[in-house]
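For chain A:
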Amino acid sequence: MESLQKKEKTAVLQGNEACSQGALYAGCRFFAGYPITPSTEIIEMMSGAMQAAGGHFIQMEDEIGSACAIIGARWGGVKSMTATSGPGYTLMQESIGYAAVTETPIVIVDVQRGGPSTGQPTLSSQQDIYQARYGSHGDYEIIVLAPSSVQEMYDFTIKAFELAERFRTPVILLSDEEIGHMREKVVLQPGTENIHEGKKKYVVSPQADFFQGAWTTVEGQLHDDEGKRIGHLPQKSGDFIENICSKITDHIDEISSVRTYQMEDADIAVLAYGSVARPAMNAINLARGIKDDRGATPFRFLKEIKKRGVGEALRTDYSKLKVGLIKVNSVWPFPDEQIREAAKNCSLVIVPEMNIGKYSREVERCLGGQGTKVVSMSKCGGDLHTPNEILDRILEEVKVDE
Partner candidate 1 sequence: MNDLYAKYIKKEALPTLFCPGCGNGIVQYAAIEAFEKLGIRNDTACVSGIGCSSWIPCYFKMDVMHTTHGRAIAFAEGLKIAQPDKNIVVFSGDGDCLAIGGNHLLHACARNIDITVIMINNMIYGMTGGQKSPATPTGAKTHTSPYGAADVPMKGSELAMTIGASYVARWTTAHPVQLEKAIEEGIKHKGFSFIEVLSQCPVQAGKNVFKEKDPVKIMEMFKEQTYVWHEGDPEQPGKTKIGLLKKDDDAIEYIDRVNNVLRENGIER
Partner candidate 2 sequence: MSKISIDKDCCKGCFICLTVCPKGIFKKTKKRNKYGTTMPEAVNTDECVQCRMCERMCPDGAINVEGGDNNEN
């Protein structure tokens, strides 16, 4: 694998490959991992890429060790990452909590598969959405990005490193099997970038990397700015928790990324993240009568005729539906303001998810106050929602409303 190219280039890559390329560009030079489907391509690519680029790679004995090793390496001054899937991600929770409390910037990629337990190694899901947010014990805030294309897998990996360094926090790239194994066109940046954010006031823990004579104490107990434990002091401990949480929640505007599509006049929105945002966008296109350039619409129309009969299919004038898409890129911290703003004219928000409908609860909490009806459209089993399924749901809901 060519590790660092000289100029911008376009390639057709798998999502997992794009993630490795993104990490390389972002200056990641340490990768510790353990093979697990469907994330294995990342460790495979990183093993060669890290060492060829002057970095380091180690295949650890388990995911617990992998997550520990990248934290160790980061204190050694090297930007580091690991990648895994659901079962391994569960094992890493311990270290994610440690990274949160010690304010260590690391990036962890979770290429989700179906769970619980060994679950569905080869099929996709979005079931880890809550684990990504609440996985480790105790109170902490975390940044989670959910890519929905191979390009985003590349871009968000870079962004994950930027955010991790800026906020000195673990950042989770919450991908899934669909995106990880999908091949798409992707634009790759030339060279490499070494993100340095410098000392930030809102960080409460020691920040100096090791071996600089700074005598840094990295402490997993709650601690003060010198690393001295304060876990036995309720007042100081409370302030510490507030601090590590508010450094994220006070900067949601800097972190959050919410994209909208056809939302200008929409009164119905589909809110989606990760791979489900793709069929959701197609559903919007179908609903609005927007033809994509692949000429698939006539084919779909034929299918519609087959499904509903000629008369019914002709009578359905989707284009009268004012439907738009709200695509959440930064799923955690929950971008309340941005979602409220995007959905301010909507009476109905449909949330398709590849789980039992977890994120929709957050959306309901967020939009319930402004009288918007939030409908969860969950789908478990490993298959993505099809655009028509989403469209049907929209039609069903509209009919109910009318």
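Here is how the candidates were picked: all candidates are chains of the complex that A comes from, given by their letters.
Everything that follows uses one rule, which is that a residue touches a chain if its C-beta (ideal position, glycine included) is under 8 Å from a C-beta of that chain, and two chains touch if they have at least 3 such contacts; residues count from 1.
Computed from a predicted model, the values in this text were never measured in an experiment.
When the candidates 1 or 2 are screened for touch with chain A in this complex, the one that qualifies is 1. Within the complex, the chain A residues that touch candidate 1 are 30, 32, 51-52, 54, 56, 58, 60-62, 64-65, 68-78, 80, 94-95, 98, 210-211, 213-221, 227-229.
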